[in-house]
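Encoded as structure tokens, the structure appears first; notes follow it.
Removed: one protein chain of the complex. Kept in place: all other protein chains.
For subunit A:
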Amino acid sequence: MKHSLTVALKNQSVAVERFLRVVRHRGFNLTHFQLNMDDGQYHVAMTVDSDKPIHLLTTQLNKLVDVKQVTLENLHQQAM
């Protein structure tokens, strides 16, 4: 199932690296990724694909110190 998320990150290269590592390790494939910088933060819009429920990713991303906010865009697809 595909899920679209937006993520606000601290504007450091390692923040993106750290966050993408979690996406891969927790079993979510990136199908779309867009990175912008605004207001001194990185803003990521991405789509991931996985058989796993999306909360397994969002809860892990929310734990990262560099991650300021995680928003799931298509809530109707959220599998809990």
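Just so we're on the same page, contacts are C-beta pairs under 8 Å (C-beta built on N, C-alpha and C of every residue); 3 or more make two chains touch, one makes a residue touch a chain; residues count from 1.
Throughout what follows, contacts and distances are computed from a predicted model.
Trainee: Absent chain per UniProt: "succinate dehydrogenase", "Acetolactate synthase", "Putative tricarboxylic transport membrane protein" or "ABC transporter"?
Mentor: The missing chain's protein name, per its UniProt entry, is "Acetolactate synthase".
Trainee: In the complete complex, which positions of subunit A touch the hidden chain?
Mentor: Residues touching the hidden chain, for subunit A, are 14, 17-18, 21, 25, 53, 55-56, 59-60, 62-66, 80.
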